[in-house]
Every structure is written in structure tokens, then in C-alpha cells.
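The complex appears here minus one protein chain, its other protein chains still in place.
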Amino acid sequence: MALYSEKVMDYFMNPRNVGVIEDADGVGEVGNAKCGDIMKIYLKIKDDIIDDAKFETFGCGSAIASSSMATEMIKGKPLAHALQLTNKAVAEALEGLPAHKMHCSVLAEEAIKIAVKDYYDKNRIAYDPNQFPDLDHEEH
Amino acid sequence: MALYSEKVMDYFMNPRNVGVIEDADGVGEVGNAKCGDIMKIYLKIKDDIIDDAKFETFGCGSAIASSSMATEMIKGKPLAHALQLTNKAVAEALEGLPAHKMHCSVLAEEAIKIAVKDYYDKNRIAYDPNQFPDLDHEEH
Amino acid sequence: MKVYADNAATTRMSRVAIDAMLPFMDTFYGNPSSLHSVGQEAAEALQKAREIMAQHLGCEAREITFTSGGSEADNQAILSAAVLGEKKGKKHIISTKIEHHAVLHTLDKLSKQGFEITLLDVHENGIVTPQQVASAIREETCLVTIMYANNEIGTIQPIAEIGAICKEKGVLFHTDAVQAAPHLPINVNEQNIDMLSLAAHKFHGPKGVGMLYSRKGILLTKIIEGGSQERGNRPGTENIPGIISMAAAFEDACTHMDENSAKVSALRDKLIEELSKVPHSILNGDLEHRLPGNVNFCFEGIEGEALLLQLDRKGICASSGSACASGSLDPSHVLLAIGRPHEIAHGSLRLSLCESNTEEEIDYLLKVVTEEVEYLRNMSPVWRDLVSGKKQFML
Partner (left out) sequence: MKVYADNAATTRMSRVAIDAMLPFMDTFYGNPSSLHSVGQEAAEALQKAREIMAQHLGCEAREITFTSGGSEADNQAILSAAVLGEKKGKKHIISTKIEHHAVLHTLDKLSKQGFEITLLDVHENGIVTPQQVASAIREETCLVTIMYANNEIGTIQPIAEIGAICKEKGVLFHTDAVQAAPHLPINVNEQNIDMLSLAAHKFHGPKGVGMLYSRKGILLTKIIEGGSQERGNRPGTENIPGIISMAAAFEDACTHMDENSAKVSALRDKLIEELSKVPHSILNGDLEHRLPGNVNFCFEGIEGEALLLQLDRKGICASSGSACASGSLDPSHVLLAIGRPHEIAHGSLRLSLCESNTEEEIDYLLKVVTEEVEYLRNMSPVWRDLVSGKKQFML
């Protein structure tokens, strides 16, 4: 019973999609340094499809793995799909996270949603605000 | 730091003067089986000298060693000498007893004194009763 | 000849237990709380040890808390039940007069804190009946704690039946299985056990390691404060080599329980049969409901410590009453509880066997014990009085 599953270690050690998209269509940043985790997701969107996704993360192993896995799960998928991504799905794709690290998958879910919202806002696309997390809350 | 000194073990393992003197001139018995120790000392006395001394003991290793050592310390000695034998002297001759076993040396001292008193009583020799332990007390 | 017949006091570590331990001293020496691989290797081994223990107790791994020994496990079980009881205003605890001091002294402490303690009497064979327990349980009872098998006289209690009564009445049931495990079968669910204590050094495992099983849902009270080891129930860096070794020894003993038990019981029965022939002696404990390795006799007219020292001189390691009580001048509370008078209780001998004892050793034991009892009787003024008719034999 190692702390992390092999999948988590793989996505931490060999993170997919790490980096910045300079001309991103949507950017989402959640978390704060005081709590020890910040995630930033960059999206490149073409015809309602996520053409590219990248992340930057300040945080623990499972935070890095969660953001890496989350970007992989939405790349090439329609925006609607990205909006349906749950933290549970991220954690399951990682073959589980320790209970006290589940919040990392929540951050990944939120960062993606905020990035989509950013894209909608920038492009003045109408949406239901209730489907997005509240940026101002401080607890993670 | 074994429980008992080598001397105690020697006097327990190879007890000197164990046995009965059938025609003893004085016999002293102290202790009680409820407390786990009974000592009986037999004295043969000639011209105020302890010609022979033997013991029987129901009790632990240090009780047996104490009675054996005590009989040895008084054999061939004047009665006055036997009356001056202290439990401390017995314990010292045994190179020490554990604190919770010191009462065994007290029993040995008392048994000898009671045996001398028995001799005085049988032979109607006057003595100061205060120099003898009180037979009736139950604590040891 | 050297004969170790004091396995109820402690046992020699087995090869299995030592071999299991060694790699965790200088190869897998990590702290399981450390995130790095050396630490996580230790964490994995710890979890595996927990699973092994759980498997043989019929419980879940997370229901196991490793402790520093049997005493700590007993203390924690009882204190936890007391804290839970107190919250509900239930401050009555039931136990027996023949428990180990780790239990009795914990109950003394609770009694000073306002708990009411009922110590059940036992019958002459050392057994407490389920009916006694049933009648003692009240509305305010929060715990029944009764040992599986007694360390001095080897009596096995009807714990499954007692457990069933407790379950029915909604009272927690703890059993001190330090002497029972792994000589007797244990399945905490079938036997209705809520909490159970073990100590590794009683089954060829290491000293300084024990275990508390506690059914899930029972909130444990910490007796040591600190880090969050053992799900927060037992702070302090885990004794990994000790725990691994305990699990190996336990598994080994459980696997061989039937054959060991058959072998040891046969040796025991021979000892009991032959020693019963010593005049004015008596077996302590029950003949049938008895630990495979336990033999305990009282011999009239002699004192136990002297007998022990004589036996030791002939290479035999035995005990009189319980080893832990040494330093005390009172005879064993267990022998008094089964009705032995003080005079007789002082003259007790416990021989506790294990599967490495041999037939030849038993023959030697019989010869030497018989001789030494006679030798000491011959220098005992009590024996003289009995033989001469000045006093009456009690046995």
C-alpha cells in the first residue's frame, strides 16, 4: 500500500501537457499558495473542441498528477464534455487518491471549468453561471 | 545483579546444619505457613556453649539460607554470643539479601533467641524477658 | 539436561520470527510516515503484517492497533470502553478475580474514578460461567472483560458464550487473549469479541510488541499522545521489525495450531497424570478446559520459590505463581480465588510447555520435581508436623 497508485506516480513523474499556451483561448486558475496548491489550466479551443490543453501546478504529487490527467482527459474533446468532467472521474482515472488528497482532483475539475468559463466570457458566449464553481471561495 | 548473592545460593543449595536434634536442649519455632515461612531451630547446649545447632525451614531460598547461616554463626559459641546475633549480621554474612527478603534474616534471629529462651525456661535459668522477641506477634 | 518450562512467562524467539525481523533492521529500516520509498516500503510491510494478523483473527486489517505489548493493549481496551461508557452514564464494569494485573490494576484505577467494578468469583476449576456474567450485567454496565485463558492455571473461559450474552445485552466484550493466542482458535466474529489483546513474546515472537483488536465503530482512547500513527490510536514511531516479526510468528503458530496443540497436550497430560501421584498434591485449574501447555500443582508442606531454585539448579526453568508478581510476598491471587488456602498456595509450581519440549524432558521434569519436592519436604518443619500427625493434611 504505497501512498500513491502507480498511475498517480506515472502522471506525476512523467506529466503530460505540462506548460503554458501563450495565446490560450481560456485560462483557469484555482487554489492558493497558502493552502499549498495552485493549478492553472490553459485551453486552446477550435470549433467547440479542445484543441490543446496545458497546465502549470504548484502543489504536491497528486495535484500535479490530477492536473496532468485532467488535461489529458479533455484534450480533443468537445467543450460540453470538459464541463462534465468530475473530480471523481479524474481520481478514478488515476486509480484512486488517498482520502486527504481528494481535494487535488477537485481543484483540477474546477480549474478546467474556470478556463472554459474564461473562454465563454472572452467570446461573449452565453452560459448558465450555476454550472461553474464560485471563484471566490477559499476552502479547498 | 542476580536475585541472590552467591553466598545465599551456596547456603541454600548446600545448607549447613539442616535436620533435627531429637534430644535438643532448646527449640525455637517462628513464622507461620500462611505467610510462607516457618523456621525451627534446635540447639544442643553444654556448659553455656552451643554444642550443636540444626534447623528445619519451610520457606523460600533466602529463608533456608538465613537459617543455615545463622546456625553456623552460633555453633560452638557461648549462649551470650547467640543472643547478640542480629538479623543484620546474618544478612551481611550472606553478602546481602534483597530488600523484600530481609524479613527472612529477622526470622532466623528470632528463632535462635526463642530456642535459647526455651533452654532457659526448661532449665529454670533466670533471664530478662525483654531480650527476647514476643512470640505472639504475627507480622514478619 | 536443560529444560525451559516457563513458556507462559515468555518464549524463545523462533527462527521464523527472527528471520522475518532481520531485514527490517538494516535494509528496510524506514519510518512508515516518510513519503520516500524507504519509508513506503516500511509502510507496505506494516500493512501486510496488519492483514496477516487480521486474517487469522477473522477481522479487518483496520481493526488492528499495534501496541508495545499485552499490558498496553489491555489498558487501552478497558480505558476506551470506560470513556465510551462514561459518556452514556454507564459506569459499571464486570471482570473476574483471576485476571492479569494489567486488567485488575486498570480496573482499580477506574474504581478510584467512580466506576463500579464487579469482580466475579470463579469456581474451583477457575471457570466463570456465562450465567454468572448474565446475572451481573446491569443497565449501567459498559464493559465485560474476561480473559480467554488464565496465565497461571491455564483455565479456558467460555468466551464465545460470554460474548454472545454481551452482544445480546449490548455491552462491549473485551478478552485478554495474551495466553490463549495462538494456542486456541480465535475468530472475533464467531466468538462475539469486541476487543482482544495479544502479546507477541508469548508465541515465540519478539518482546515489546502487542496488538489490540477493536471492532470497527469503537472509538479508541489514546493512552499516549503524539503523532497520527495507527490511525491516530497509538502515536509513536511504529516498531516495524517487531510488528513484522509478530505477524510471522502468529501466522506460523496459527498454521501449526492443531499439530502443536496435540503434541503439547500429550506432554501436559503425562505430566499431570504423573505429578498427581505425588502424595498430598493437587492440580490447579480445570483438567479439560485447559491450555495445551499449562501444568500447575500445589504441593503441601513446601514453599514454591525454594522449589524453583532447586529445579533451576537441575537445569529446569519453571515458575511459581506468575512471574510478574515476583517481588510480592503474597501468594498468587489466582490460587486464592480458586479457594486454595494461603499455606497451600505458597507451595505452587507452574510448568508451561511449548512444542519444542520433548518426551525426554518430561521424564526428566517428573524425576526432578518428585525428588526436589521430597527433598524440601524433608527439611520442612511443616511437613514433619503433618507426617507426625501434629497437624492435619489439607490435601
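Read from first to last, the chains carry the letters A, B and C; within each, the first residue is number 1.
Simple rule for what comes next: a contact is a pair of C-beta atoms (placed from the backbone, for glycine too) under 8 Å apart; a residue touches a chain by one contact, two chains touch by 3 or more.
Nothing here was measured: the structure is a model prediction, and the numbers come from that model.
Within the set C:30, C:154, C:331 or C:347, the residue that contacts the chain not displayed is C:30.
For the chain missing from the display, the contacting residue among C:53, C:102, C:180 or C:275 is C:102, taking the whole complex into account.
Of the listed positions C:117, C:134, C:184 or C:223, the one in contact with the omitted chain in the full complex is C:223.
If you put the hidden chain back, the residue from C:90, C:201 or C:340 that touches it is C:201.
Taking the whole complex into account, subunit B touches the unshown chain at residues 1-3. For subunit A, the residues in touch with the chain missing from this view are 9, 12-13, 15, 18-20, 29, 33-40, 56-61, 63-64, 100, 103. Seen from subunit C, the chain kept out of the figure touches residues 4, 6, 9-13, 15, 17-18, 22, 25-26, 29-31, 33-39, 68-72, 74-75, 100-102, 105-106, 108-109, 199, 201, 206-209, 223-229, 235-242, 305, 308-309, 311-312, 316-320, 323-328.
Basically, only the chains that are shown with their structure count from here on.
On a Cα centroid basis, the chain most remote from subunit C in this structure is A. Note: centroid distance subunit B to subunit C, computed from Cα atoms, is 40 Å.
If you average the CA atoms of subunit A and of subunit C, the two centres end up 56 Å from each other.
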